[in-house]
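Written below as structure tokens is the structure these notes are about.
The complex appears here minus one protein chain, its other protein chains still in place.
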Amino acid sequence: MDGEGARPFEPRITAFVCNWCTYTGADLAGTSRLQMAANVRIIRLPCTGRIDPMFIVKAFERGADGVIVSGCHPADCHYNAGNYHARRRFAIFRELVDFLGIDPGRLTFSWVSASEGAKWRDVVNETVDRVRRLGPFTAYRELVTDPPVTRVIGEEVPA
Amino acid sequence: MARIGVFVCHCGENIGRTVDCARVAEALRDLPGVVHSVDYKYMCSDPGQQMVKQAIAEKGLTGVVVAACSPHMHEKTFRRAASGAGLNPFLCEMANIREHCSWIHEDREMATAKAIDIARTLVEKVKRNRPLKTIQIPVTRRALVIGGGIAGIQAALDIADGGREVVLVEKEPSIGGHMSQLSETFPTLDCSQCILTPRMVEVYQHPRIRLYAYSEVESVQGYIGNFRVTIRRKARSVDEDKCNGCGACTQACPNRKVPSEFECGLGKRPAIYVPFPQAVPNLPTIDRSRCLLFLNRAKGRPDTCKKCAEACSKGAIDFDQQDRLVTEEVGAIVVATGYQVYSIGKETGRDDLHGYGEYGYGTLPDVIDGLQFERLASASGPTAGRILRPSDGKEPKRVVFLQCIGSRDPAKGMEYCSKICCMYVAKHTMLYKHKVHDGQATVFYMDIRAAGKGYDEFTRRAIEEEGARYIRGRVSRIWRDGEVLKVQGFDTLSGRPILMDADLVVLATAVRPQPGIEALAQKLNVSYDRHGFINEAHPKLRPVETSTAGVFVAGACQAPRDIPDSVAMASATASKVLGLFASEMLEREPTVAVVNDALCAGCFHCERVCPYGAVEHREVRNRAGQVVRVVAYVNPGVCQGCGTCQATCPSKSVELQGFTDDQVYQQIQALGL
Partner (left out) sequence: MRELRDLARRLLEEGSVQTVLGWEEGPRGARPVFVRRPEEAERLIFDPRCVHNLAAYLSPRRPHLKGLGRIAICVKPCDAKAVAGLIRETQVARDQVVLIGLRCGGVLPDPEGRETLSGETVADRCRGCPDREPRLADHVVGTAAEGFPGPSRRQQKVEELLALSPDDRWRFWQQELARCVRCHACRQVCPLCFCEQCIADKTRPRWVESSAHGRGNLAWHISRAMHLAGRCVDCGECERVCPGGIPLGLLTRRVAKTVGERFGWRPSDDPAVPSPVGTWRPEDPQEFIL
């Protein structure tokens, strides 16, 4: 798969999580030494309210097979209401991309509090298993058939 | 060009056991922009931090990534180290390869690959980090305390004694709160008023406390260090500058049959009244809903009764006084609005509170609540301290106390424990025994929760020395049979039903926040739970802070609290307030949103989603001074940095510093195939 020969498919999952609940919950999972699948890469944001649907689109473009968005439970948001706004935003986004043919199984939305290390492990493992069954998201990656652009002029690394 | 330094920590064996740290350092060395990449046993140790500082100095690093533990653990440490070496602290990021990697994986290959990925995302992020400056906000060094009960009094006195001005707002005509209604206090049985009233007078006389009694908070604007509070001073119909507190008016009032709030309805007061003799301020107030003159005015009839005004030698009665709005500038707010007790009758407007009709509350005059019992036991109360039952004024020989009425009862009341009832019921049995030597107190309880210094000893004393009979169980029904009350219940220890006679029944009703707390919390933008109790910022580590910076919470408006708890919380808020006021300027993390004026289209979606009301409208003018556009402006003093505005902005014209789109984009890119 992906030209890597006979190696089994390992899903690549990008997780966008809030700093105060899920990131801390994932810290707790670590402190508690809860073993889980190693397929998830976390990007830390202050709040689910900060998580833009375009992050998810970009993650798929860059080869993610699945995406997790996770934050504080309702009424628990460090910023009072960011998660409520995110909940509406992702309810819309999820049904939109499902309509466009992206299997909603590739998207996980969860509330994981700072004390729910075990829940974070379960969310990770369940997402990895689910995406593993769906297989690599090659359809998205193959949307561009042109030779890949290696470097965009003007997008030099800034000093 | 970026010059990034990467520092990979082994954390002893914690990371090194599962992650090949040397390989992580090596892999990152090849990334464009990385000029320095090393691994070390303990990066957080002094030599480890020295390595960071030295590399910044020698290699001229423009950014630092420390791949180690969670940023919640050591971000401050390494940002301080970076700062020490002359690098802006916000150019230092942490890659969490311990909690999020080495501790949760066993496969060394996979863990190492993941650690490289994690560190790489942070390298790409830090390349886009911009140096940020902590935000300085001026602080108005005066405090507002809302609520003049014991918590508010304590907070006000502590802050004022610490040298800062305090504005104390109390909605009732006098400060003192519920504590002024209590007869004695547990577990020492010292007289409540004797210890409280000196503090009330101290508040009144304190040169740095401005007291607004009979006043309420109308609106709150602004943010930490800079609140602007509008206070409604309700019309007392008495000119406080003229009144000398002689009380002639209250004597002259012909309507003397108004149930007294202070006496919990067990006593009467005139329409113009001072709630209790030691009231502070000692000023009468006309209850316009009971005063004959105002009742006549409401019906469009001429003023007839002016007896109080005629009795006043100072001409202080002012029937035409209006509510006044005053504005106060403060830098911090303490919420100490206290509690009310659960009404056993069905509450209007609350479908979830069904009440306890089976106990006949409201219909059986000899079924009273704990606060009413306090008034019966109080020497200053309606019975001058004699325990006499309300129906016929006889001394009850058998008193039954029921605990947990409305508490720990998710089906009919609140699921929480009201905390103070076990103790005050034990106190009531003793007060009763001391006054009615041949009386028998019986208590129905679910559990005895007497955790506190001297508390268990106190309840044991009630049971073992003062002869209170404690029955573990619930009462199912109370009804009247001639002159006695029949109490039917169940003893869950012996497993037997019980039917007993009582002359008086006292219900230990649940503690609830004051009515109107939700509206106040919304004005202050602090969160509250579904019962209306104000939420603390962190249940363990920030117990007196709220979700809004600069607003603190003390006493029973946060959860059921007894007096020592309330006082301790109040002093804690005072120390927080005084700490905040220690300097003229306040430092804030610069993780705030900034609007790009040139691109903002002024649709104000950001304003709608901002949980803090931090978004303002700003006029952009041309050279002639005409307004050409109105754009959003994020007040950095109010913004807390959630970034909801940026995710909502269709054109991304508002950016959260430290988490810009460019930074996140590069992180996502770094994870690409």
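When the chains are written out, they are named A and B in that same order, and each has its own residue count from 1.
The rule is simple: a residue touches a chain if its C-beta (ideal position, glycine included) is under 8 Å from a C-beta of that chain, and two chains touch if they have at least 3 such contacts.
Just so it is clear, the structure is predicted and the values come from calculations on it, not from any experiment.
Considering the full assembly, A:K58 is the residue among A:R44, A:K58, A:H78 or A:R132 that touches the omitted chain. Chain B residues in contact with the hidden partner, per the touch definition given at the top, are 598-605, 608-609, 629-630, 648, 650-653, 661-662, 665-666. On the side of chain A, the interface with the absent chain consists of residues 53-54, 57-58, 61, 74-75, 81, 84-85, 87-104, 108-111, 123, 126, 139-140, 143-146, 154, using the contact rule stated above.
Throughout what follows, only the chains that are shown with their structure count from here on.
The centroid of the Cα atoms in chain A and the matching centroid in chain B are 36 Å apart. Contact residues on chain B toward chain A in their complex (touch as defined above): 1-2, 32-33, 62, 70-72, 96, 98-101, 103-107, 110-111, 113-114, 117-118, 121, 127-128, 525, 527, 547, 591, 609, 611-612, 640-644, 646-648, 656, 659, 661, 664-665, 667-669, 671-673.
Residues of chain A touching chain B in their complex: 2, 12, 14, 23-24, 26-31, 33-36, 38, 41-47, 49-52, 55, 58-59, 62-64, 75, 77-82, 85-86, 89, 121, 141, 157-159.
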